[in-house]
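One protein chain omitted, others in place.
In order of appearance the chains are A and B, and numbering begins at 1 in each one.
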Amino acid sequence: MNHLSLIVRTIVAWLVTLTIVFPLIWLFLTAFKTELQAIAVPPELIFTPTLENFHEVQARSDYLLYARNSLITSVLSTVIGLALAAPAAYSMAFFRTKKTKDLLMWMLSTKMMPAVGALVPVYVIAQTAGMLDSLTGLTIVFTLSNLPIMVWMLYSGFKEIPPDILEAARMDGAGVWGEFVHVIRPLATGTLASTGLLCLVLSWNEAFWALNLSSANAGTLATLIASYSSPEGLFWAKLSCASLMAIAPIIVLGWFSQKQLVQGLTFGAVK
Amino acid sequence: MQLKASLALIFGLATAVAAPAADLVIATVNNGHMIEMQKLGHFFEEANPGIKLKWVTLEEGVLRQRVTTDIATKGGQFDVMTIGMYETPIWGKKGWLNEIKADATYDIDDLLPAMRNGLSLDSKLYAAPFYGESSMLMYRSDLVQKAGATMPSNPTWEQVRDIAAKIHDPKAGVYGICLRGKPGWGDNMAFLSTMVNTFGGQWFDMSWKPQLDSKPWKDAVTFYVDLMKKYGPPGSSANSFNEILALYNAGKCGMWVDATIAASFITDPKQSKVADKVAFAQAPVAVTPKGANWLWAWALAIPAGSKNVDNAQKFINWATSKDYIKLVAKEKGWAAVPTGTRKSTYASPEFLKAAKFAEAEKKAIDTANPNDSTLPKSPYVGVQFAAIPEFQAIGIAVGQQMSAALAGKVTVEQALATGQTAAEREMKKAGYYK
Partner (left out) sequence: MNRLLPRLLFAPAVVSLFLWMIVPLVMTLYFSTVHYNLMQPGEKTFVGWENFAYFATDPDFAVSIVNTLVLLGSVIAITVVFGIALALLINEPFPGRGIVRVLLISPFFVMPTANALLWKHMMMNPIYGILAQVWIFFGSTPVDWLTDHPLFSVIVMVSWQWLPFACLIFITSLQSLDRDQMEAAGMDGANPLQKFWFLTLPHLGRSIAVVVMIEMIFLLSVFAEIYTTTGGGPGNESTNLAFLIFKQALMNFDVGVASAGALFAVILANIAAVFLIRMIGKNLDK
């Protein structure tokens, strides 16, 4: 009985996953096609792959520079963001006051204004501060954009920790730091990891600010993608290739943080 | 104290000596010719040591927003901007651009008059044309022949409709005619503006009142919607240049009226299945030939207040010169040179041999005049747009309505009425009249 349900579940899970991921698989295949093959009707599943798009992307854009900038801004904004958000979430989760909920709502409301409405004010500020086209400026913008989300997610994650464990630790004489290191962190690794991953991805994909606040030097992979979309002429193969090259680092990172996630998750389930 | 001072002096000298080359930041569109310019940029750097080119390439709409925001807030992010015939008159009038100073070998009289005029104010050139285009009819000679018809070199819309009817064969996967439909002032409205022009209409009359409620607009849009419903491909209301290019290259379109630059793509065997089956005619006319084909140029300009004016002038002179065109010809062949800017290009026998579309393209460009593109007199400059800042928002609002009419969601009358209201609203707000 159990064996049958395992087989059924496996098949269903794989079918559903492949259906959902199909557009991405198509993107992957298209990156290895010529432009003519990419627009073929009916679509070609079997074709001779070519690396010409990768050559083109390499020759035309400084992929490594953009990747480096993306990496720096995303990682830094995630780290700084976690450093700012974790204590805040911690205090809000474990030292609740009447004002806590209002504070949380206010934090979230700072994100409610569509970025496009704030473009000119932020552009003018950035220009006055000399932060246009600088990695510092971008990192600051990314961090502040993602901070409310991180506080919310960490707060929610911290609240799932059963309070009796904390009580026990406190009674054992652990100070705040000890509490954090020995009790919270192991139990909340999953939340920390998923919050960090989310912030990383959000910064990685942040296109609006990256495009508008950078020019020659601080462009990220988002600007790389932008330079391949909708030119005059066939471009889907090249765009697929550029997208693949933009996603690749994150997928690799995601694969490795998978282990972290799993570790954190199994820890969480153990009593 | 003295030690510190001398250290500072040495450090300062060292950095001054080791100062990096001057960076020239160029914002450009991601079209093929500009990418080519980027790839050939090292030739310029080799001839001008001390200048390093930095590129920002973006899609047309995003680029326009980016450079406009920068130039209007005096952000100073770019030394050279790629702008079109729409921005040049507006920005030139505001004094936001530096005049282009042609050097000794530039031969400014070689520029095609239409291009030069479209980018100048008071005979001062404010942006140097990099490549130019008009619009024309590109049709499948094999399909027209098979249907026993002939395409005149200056067809009327009636004739085009009749031929579309003859070659329309959806079961074989061929649609009579493909035209733009995606909402946008540079998408469907670029094409529709020329259609309205040739049916005798205009965007604004001399007192700046929008004319969408006029007869020529109604005739043109009704004709367009009817034509596309009968002989157009599905999904037209989301199709712009690239989507139709993909269809055409896959052999699905019998006819296409669009930018002349499309010709270089559809005749390229590397990306088109019908490369050797394409022929060209002038854009169809109706009541008047005025404004039937549009005029557009991508040009390089220098924002006022740039700190790098001399280097920028050098670069622009290089990139829009006769020698540059010869360079591209040498590196990539004559079929890949940026066209539509200079008389000498069209006088070159190698170019004429490599580009089957050269003659039709030149004829189209020569007959386009942004200062006289409508039958009734107009207060604005521009064939497929009105060179006023308000036009972008008006264009997309009207474009949305036209797209809705094409999709059959509203009637043509409703679409025009809604468009008229939207246009009047914007014009009133901008203070053209109370």
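By definition in this document, contacts are C-beta pairs under 8 Å (C-beta built on N, C-alpha and C of every residue); 3 or more make two chains touch, one makes a residue touch a chain.
It should be emphasised that the depicted structure is a prediction, and the values quoted were computed from it without experimental measurement.
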| item | value |
| --- | --- |
| Per the touch definition above, residue among B:N48, B:Q65, B:T222 or B:T288 touching the missing chain | B:Q65 |
| Candidates B:G41, B:G184, B:G254 or B:P303 - the one touching the absent chain | B:G184 |
| Touch criterion as defined above, residue of B:V160, B:I396 or B:V412 at the omitted chain | B:I396 |
| Positions on subunit A contacted by the hidden chain, ascending | 6, 9-10, 12-14, 16-17, 20-24, 26-27, 30, 39-43, 84-85, 87-88, 90-92, 95, 97, 101, 103-105, 107-122, 124-125, 143-144, 147-149, 151-153, 156-157, 159-160, 176, 190-191, 194, 197-198, 201, 204-205, 207-208, 221-222, 225-226, 229-230, 236, 239-240, 242-243, 246-247, 250-251, 254-255, 258, 261-262, 265-266, 268-269, 271 |
| Residue ranges of subunit B at the interface with the undisplayed chain | 61, 65, 68-69, 72-73, 90, 94, 182-184, 187, 233-238, 243, 246-247, 250, 252, 389-390, 392-393, 396-397, 399-401, 403-404, 406-407, 409-410, 415, 418, 421-422, 425-426, 429 |
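Here, only the chains that are shown with their structure count from here on.
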| item | value |
| --- | --- |
| Between subunit A and subunit B, centroid-to-centroid distance (C-alpha), Å | 37 |
| In the complex with subunit A, residue positions of subunit B that touch it | 23, 25, 27, 29-32, 35, 38-39, 54-62, 66, 69, 73, 75-78, 173, 241-242, 245-246, 249-250, 252, 259, 261, 265, 270-273 |
| Interface residues, subunit A side, partner subunit B - complex | 34-36, 39-41, 59-61, 119-120, 123-124, 127, 132-133, 211-212, 215-217, 219, 223, 226-236 |
